[in-house]
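First comes the structure, then the notes that go with it.
A single protein chain has been removed from this complex, and every other one stays in its place.
Now for chain A:
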Amino acid sequence: MAAAAAVVARSSSLSKLRPILRSFASSAASDDNRILTIETFVPFTGHLIDPPSRAVDTTPAEILSFFRDMARMRRMEIAADSLYKSKLIRGFCHLYDGQEAVAVGMEAAITKRDAIITSYRDHCTFLSRGGTLLEAFAELMGRRDGCSRGKGGSMHFYKKDASFYGGHGIVGAQVPLGCGLAFAQKYSKDASVTFALYGDGAANQGQLFEALNMSALLDLPVILVCENNHYGMGTAEWRAAKSPSYYKRGDFVPGLKVDGMDALAVKQACKFVKEYALANGPIILEMDTYRYHGHSMSDPGSTYRTRDEISGIRQERDSIERIRRVILSHELASISELKDIEKEVRKEVEEAVSQAKKCSMPDQSVLFKDVFVKGYGAETFGSDRKALSAALP
């Protein structure tokens, strides 16, 4: 299982390493597949279930790919921040920096047949599912080469071929959708699972409990993942939820609390719950994580929390720093090699940004495209079957 994930991780990291593979030929770590067992920083806490062991099997290649992927995600979000401030990205922009370990760890534990559905904070999940930086930046800037052809925006990233179902603006609405994905997986006997992600703010939505009840009734292979970054926009979790133990909220459904800033812990937990869900039905994961930016770019993020808190988390729990420490303590790479990776990633992101800036806006002719799909024996028009008719594919 670990070897397979490592091979996947290795091949994806190799494909990103391609431009500079020559200079890395001497470093064995990125090709290294020997199994390392590393302990998570904090043990898991279970509700109605025995938590998995703290010892995570991984490989140097995988750890390095974690580092590279998280660095890329961090860079992308910081670039999005500056693009927003220069008004190239408009509307709402919800940044994921700080929470990268959840996306990266989850991806390491699952396959592309397993589905992921998340909320509007979806840029990094899109990347981890195989989306490219160019598609992401182009979509953020509303260009036609964006992953949703410029029609979705920041909150509507999707990647169907990688089973990434988005990208949803309304808080909590993605969870019943996720249970529907799991329903379809069960219906088609797919042996795959769905991870439905939501935040601590969405955890108070009624439709979650409705969906959880139905999933438990039908033993759907769905994993509800609460990315608890402790703030629902400006409201701290203790002011919004009577019980902040989101992993226990399933009541009759078991739950697991995970340190979401530790990519290895996330990977272990996701592997564990995938096996559980395939056999038994729904389970809740609570990822204890943190976002450095505010809720969105319109929110400074400092009116409801102190800068000390933010910098404290950055110093003690930052996911990239932790992986860096793991790499250095196991001597998988040197400090300068890691700095090189960060420089490459920075360059990658800058190139993607400049390339995206050159992309053109969507043409007016696509305004009506994809409102409808050509149905059976049907032609579809605007309400008056005349000038506003859509040219259907």
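The rule we apply is simple: a residue touches a chain if its C-beta (ideal position, glycine included) is under 8 Å from a C-beta of that chain, and two chains touch if they have at least 3 such contacts; residues count from 1.
In the analysis below, contacts and distances are computed from a predicted model.
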Which protein name, taken from UniProt, belongs to the chain you can't see among "Dynein light chain", "Serine palmitoyltransferase 1", "ER membrane protein complex subunit 2" or "pyruvate dehydrogenase (acetyl-transferring)"?
"pyruvate dehydrogenase (acetyl-transferring)"
Residue touching the undisplayed chain, where the options are A:Leu181, A:Val225, A:Ile323 or A:Ala356
A:Leu181
Residue touching the undisplayed chain, where the options are A:Tyr158, A:Tyr247, A:Tyr276 or A:Tyr290
A:Tyr158
Would you mind spotting which of A:Gly105, A:Gly166 or A:Pro282 touches the chain that isn't drawn?
A:Gly166
In the complete complex, which positions of chain A touch the hidden chain?
115, 117, 146-153, 156, 158-160, 165-170, 173, 175-181, 183-188, 206-207, 210-211, 213-214, 217-218, 369-386, 393
